[in-house]
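Shown here: the complex without one of its protein chains, the others still in place.
Which chain is which? They are A, B, C and D, in the order written, and residues in each are numbered from 1.
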Amino acid sequence: MEAAPPLLEIDGLSIDAMLADGPVRLVDGVTLGLRAGEVLGLVGESGCGKSLLSYSILRLLAPGLRISGGDIRLEGRSLATLPERKIRAMRGNEISMIFQEPMTALNPVFTIGDQVAEVFRTHQRLSRPQARAKAVEALAAVGVPSPEIRVGQYPADLSGGMRQRVMIAMALACRPKILIADEPTTALDTTIQAQILELMRGLQRNFGTSIVFISHDLGVVAEVADHVAVLYCGRVVEEAPVAELFRNPRHPYTRGLMGAVPQPDAEDMPDVLHEIKGNVPRPGHLPGGCRFHPRCPVARDICRISDPPRVAVGAQHHVACWEAADAS
Amino acid sequence: MSHEQLDAADAGPAYRRRSGPARAWSALHALLLQSPSAFIGALILVLIVFACFIVPALLGQDGEATDLLNTFVPPVWQEGGSWATPLGTDHLGRDTLSRILIGGRISLTVAFCAVAMALSIGLVLGTLSGFYGGWIDSVIMRVGDLFLAYPFMLLTISVIALLGPSLTNLIIILALADWVTYARTVRGSVIAVRGKEYVRAAEAIGTPNRTIIRRHILPNTIAPILVLATVRAANYIIWESGLSFLGMGVPPPTPTWGIMLAEGRNYILNAWWLVTLPGLAIMFTILSVNLLGDGLRDAMDPRLKRVGK
Amino acid sequence: QEAQLIVAQSAEPVGLDAARNNLQHSLNVAFNIQDRLFDPLEDGGVGPGLAESWEFTSNTTLKVKLREGLKFHNGEDVDAEAVKFSLERLLDPAIASPHAARMQQITGVRIIDPLTVEFTTSEPFAPILHLMSIYLPIVPPKATAGTDPDTFNRHPIGAGPYVFEKWDRGGDIVLKAFDGYWAGKPAYDRLVFRTIPEESARVAALLTGEVGLVEGISRNSQDMIEKSGRGSLTNSMGIMNYIGLNTYEKPFDDQRVRQALNHGINRELINKALFGEKAILTAGPLSPRTFGADLTLQPYAYDMEKAKALLAEAGYPEGFSTTLSYPTDMVQIQEQAQVIAADLAKIGVKVELRPLDRSVMVEQYRARKQDMYVYWWDDNPEPDRYAYTLFHSNSRDYYYKNPETDALLAKGRSALDRAEREKIYQQFDRKLYEEAPWVYLYVIPVAYGVAPDVQYEGRRDGFLFMRFASPKNG
Amino acid sequence: MLSYVLKRLSHTLLVIVGISIVSFVFLQLSGDPVGLMLPQDATSQQIEDLRHKLGLDDPVVVQYLRFVGNALRGDLGRSLFSNEPVAALILERLPATVELAFFSMAFALVIALPIGIVSALKRGTLIDTASMVLALFGLSMPHFWLGIMMIMLFSVQLGWLPTSGRGSFAQIIMPAAAMGISMVALFARLTRSTLLEVLGQDYVRTARAKGLPEYIVIGKHALKNAMIPLVTMIGMEFGLLLGGAVIIETVFAWPGVGRLIVQAIMDRDYPVVQGAVMLLSMIFVIVNLLVDLAYGWLDPDVSLRRASK
């Protein structure tokens, strides 16, 4: 049922950290696709490589990290081999990004207006006043009240939610094809989070922006995403359209995550939460075989020895688990 | 045994608790890995300390013996040099080598004692200031401002003029002029540590203040202070030489590197070794101390760690 | 083309009025602006200055005749009126002249005619000519009286060879030649005094040709200048070093101990090693170049055995411990002190060195807190100038007192006959040679460096009378 | 902001009062100037008279209050030696001092900033190590020694620059360089470490994600933030330069305040020392006040941050 080719393809991407005592693999053979106008949700616990994945798309990996395998393609063009100049022209223009921490992601010593206008000045080569006017428009578009005043303010004068709106305005300034949102609501209050999620949904609806939406909260991802990929220790363990995933989670980890979170609006509360035992292993100290096996309630011998293959278990539903592999 | 405990147990040798010298050695080893330049610095420093503190004792020299019949003997590799005085002699016929070694002992002692003294004052006042805040803090910090604003050179010169030049006075002055730097740093890190959750936790438990300072605050402020101390120690060696230049350092005949430079400067053209050699000694020492300090700083600064933790 | 001479000194003058300044660096400049009645000569005598001639009309009166037609820089006449004014001003407590004390013996000054004055002294006073040749600058009465003394100190006027032009504090003092000077306009049109405190920098400035004359160069730099071929040395001024002893206290109250110390220092070797044998060893309190020194005296010989024997005789067979203070503002003294301490250690006298800041040194000296101390005096041709000051109990009794010496010094002052006077001082010299209240050291040479294109002979008193300088080869 | 400024001003005032007391006490302790003012053969009556005339026989408190009262009227007294007004003496030399401080600072920054930036960007490479070691060399050479060496090389040997004095631009090069070189290491290392810290900040990543060219990311976003601690340091060092240039002033015969004061201390010229210390510390405090206000421009968040400190 694969219709049009995806807008953005991540193909077997691996990322290594170059440590003193050798490279450590942090992201391992991730394959994902983002179709035009779609919201792709990425969930996973802290440290599973979500951010690295998103940075690698824009080639913003920190020094000491490098892409050690695989490819990233935008409309068929490989981004991994693009010269620095070209990729720079693409950043903030065709692909933009929002980060988790609205408090620190804005430069404290420049005004909001300056920082938003910078995007126009860089990519559209507008003059200073033109860029400023556009900045006001962009802020208004994301629901910042009285944007003419805000442009003259510094980030410190704004609340977290407001700053995140500024970040979004900045990211959307050039109407990018793809917006990568790396945990855009994690640092925000629940009521503000709901507002921002609403805004993101509006973007997708109104502009058809394709979004990669990253979160560690399955609930949040489920609210905005069309398609969800679950990451564990640098690997995609399950991937499916959102409804399918919730109806029919196939990976024990996915099932565990769903059961582990008490739902405040659930009809009744269990006495004991379903827990995933053990801890997330540290990169470089991963268990052999299936990475999840030490914590897996249904682990078998093969899980300890051998990596499960990625298998399709339904329309656009893929799982990497021996149980599912055997079943199909 | 549950799996998570297995994890911790398997975490690898680096995590295993060690004791005593093994631990010190592994710290050194870690330093070497973390920052080779710091290691080199430490190595040179150890060599210098050994040379200055052990060697002259072995040779039984004090660097003060004059020999007017053999003045301006060049180093041994130059024409007219002699093995009796491998690095030559000065205008009073004193042996340059033993003077450099003894001088190093004095210079290093001055630096070390001044650091120790300034650090103790700074540690006590900075801790009080940072921990108790309020008027104690205000008083200490205002006094500190005063010391900062009082031109250091003038302070030094006034005190020396007052007390006369001597090794002890020199140390006192350096400490007096510089305690503020330590106090401010200590205060800063005490305030930072004091704001840490684990200090709150100790308070919540009902741990008395004294215990909190001793057990929680001091151990966690000492690291940045040590880094500061290394760098300042290097400065003191330079300052000492500056004071000697103005005739306000350690009184002769005791040699210090500063005095040797100051005395030797008049012979730059006809006896180059008199100023060049102690100059090199200063340079190497300061270089190594700074390398060590920088390395320690980098090694202790989690932000600069190569491994994102 | 204007000829300019730049003179580098090691310290900046405090003020430029010779009547109110005492330090050599100040007087060096001031003397070029303000002239005196007489010119001091190298043998302790005086030559004519603003005065053309003079004579003692009695034991206590001196008549002085001025040159005719001389003007001050501001156009006032140099006349008897001016001389009287200048002396009275010097003695006026209001201007607190440091020289006033030295002129106390002058009790009167009388104008005989516009060009003749007569001085009266309270008693016969031999050093009067010499003192006036240095300490009594003649200043224009109207301008001086009409100016605030401090302003005058910064903008002095006189009848000297150079006219004051400007003084940038910390920087240059600029003078220009005075057409109306009695000995004719000096050779250099402009004279600049510059302060360069650091010796190496001073020497460097001479070697690069930036300055024409440098003051204050140590023995080592002297070698360097000579070797470089980019400068030469003037005749030396002398600095007479000595070690004072506190003869009021043990162990220095014993003459044998004092003599032992005199025997215990190897002056020859020090001279050779530190001064290239250019220093003059002294036997007694008077420098061999000073008028009245007994040249037959031989310096105490270096003799460790004798020194030890003398110490044992005095009851110190094992020697003793003591301190040696010295001021830090002269490098050479520091070096000597170290060597001296080493020498004395060999005869069992353990000396702790106490380098003192100049002012502390003075304070402790006055408070009689020193056991042994190194000090110096310049190698002045006139014996009264320092001998009276240092050894007469009227002026000081800090460390030594002896009625016999007092009597000799008083006699030396009032003996107007030169030959008789010489005998008195020789007697004094011998007396103190025996008594040894000091450890006698040497007169060390302090030369000036001169650029190749400058012609200048130095003076023993060290004063820079720059009218004697002239460009070479042109 | 205003209240912050007022508070800072009141601190400043407090410090200045403190300084006046300290310097007064110091000089009281350090001895009597009268002996030095009179010739060696002065009588004790003369000494007494002079003491009385100068008011030195009044009680200490009276002397202090007299000093403060006069100072408030802009009269810092007169030099005991030259009898000139202290304020004039100092102000006469201040321009030279400020000029030297300014040029050495400029020299240090012109060299240090590029070194710091390059080594931060090339962290851990040979360039980083080499430039830092190079900067350290500057730190390990005593001022006077460096100065003399420069004179020997650039004036005597090469004949490029005049040895000393003030007046032309050529004359300021060597003193400024000799003094600046020791600050190069300080500034370069600070630049490096703050820049490294800033480069790890989220907003730098944001700037890159916006597609800004690297020179804007570093030159605009990173540098402005990195300037903040640098400006503090510059303020402090500038203050030190004003009072601490004695040695350089001595070597290069630079007619600055430092030498004036040292001479005054040696001469026990109370009023000059006191006045100069007051003036210098006032300048120090004011410079630092200005630095703090400069934060307002660099860091819009400053008043907030201070308030929460």
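Going forward, a residue touches a chain if its C-beta (ideal position, glycine included) is under 8 Å from a C-beta of that chain, and two chains touch if they have at least 3 such contacts.
Please note the rule applied: contacts and distances are computed from a predicted model.
Colleague: Among "Succinate dehydrogenase iron-sulfur subunit", "NADH-quinone oxidoreductase subunit D", "Oligopeptide transport system ATP-binding protein" or "Phosphoribosylformylglycinamidine synthase subunit PurQ", find the name that the UniProt record gives to the complex chain excluded from display.
Modeller: "Oligopeptide transport system ATP-binding protein"
Colleague: Touching the absent chain in the whole complex: find that residue among A:26, A:257, A:290 or A:303.
Modeller: Of these options, the touching residue for the absent chain is A:257.
Colleague: Where the complex has a chain not shown, which of A:87, A:203, A:276 or A:290 is the residue touching it?
Modeller: For the chain that is not drawn, the touching residue is A:276.
Colleague: In the full complex, which residues of chain A touch the absent chain?
Modeller: Contacting residues on chain A, toward the hidden partner: 45-46, 159-162, 189-195, 197-198, 216-220, 222-223, 242-243, 246-247, 256-257, 259-265, 269-270, 272-277, 279-280, 295.
Colleague: Kindly note down the residues of chain B that lie in touch with the hidden chain.
Modeller: 1-2, 4-5, 7-9, 11, 15, 17, 196-198, 200-208, 211, 215-216, 219-220
We adopt the following convention: only the chains that are shown with their structure count from here on.
Colleague: More C-beta contacts across B-C or across C-D?
Modeller: When C-D is set beside B-C, the one with more contacts is C-D.
Colleague: Approximately how many whole Å separate the CA-defined centres of chain C and chain D?
Modeller: Whole-Å distance between the two chain centres: 39.
Colleague: Compute the distance, rounded to whole Å, between the mean C-alpha positions of chain B and chain D.
Modeller: For chain B versus chain D, the centre distance works out to 23 Å.
Colleague: Give me the residue numbers in chain B that touch at least two other chains, ranges are fine.
Modeller: Counting only residues that touch two or more other chains, chain B contributes 161, 265, 268-269.
Colleague: Two or more other chains in contact with one residue: find those residues in chain D.
Modeller: In chain D, the residues touching two or more other chains are 31, 144, 148, 152, 200, 250, 266.
Colleague: Going by the contact rule set out above, which residues of chain B touch chain C in the complex?
Modeller: Chain B residues touching chain C: 64-66, 68-69, 71, 91-93, 160-161, 164-165, 247-248, 251-253, 263, 265-270.
Colleague: Of all residues in chain A, which touch chain D in the complex?
Modeller: So the residues of chain A touching chain D come out as 55, 58, 60, 62-63, 88-93, 96-97, 99, 101, 104-110, 118-119, 122-123, 154, 156, 167, 170.
Colleague: Provide the residue numbers of chain D that touch chain B in the complex, in ascending order.
Modeller: Interface residues on the chain D side: 11, 14-16, 18-19, 22-23, 26-27, 29-31, 129, 132-133, 136-137, 139-145, 148-149, 152, 182, 185, 189, 193, 196-197, 200, 236, 239-240, 242-244, 246-247, 250, 258, 261-262, 265-266, 273, 276-277, 280-281, 284-285.
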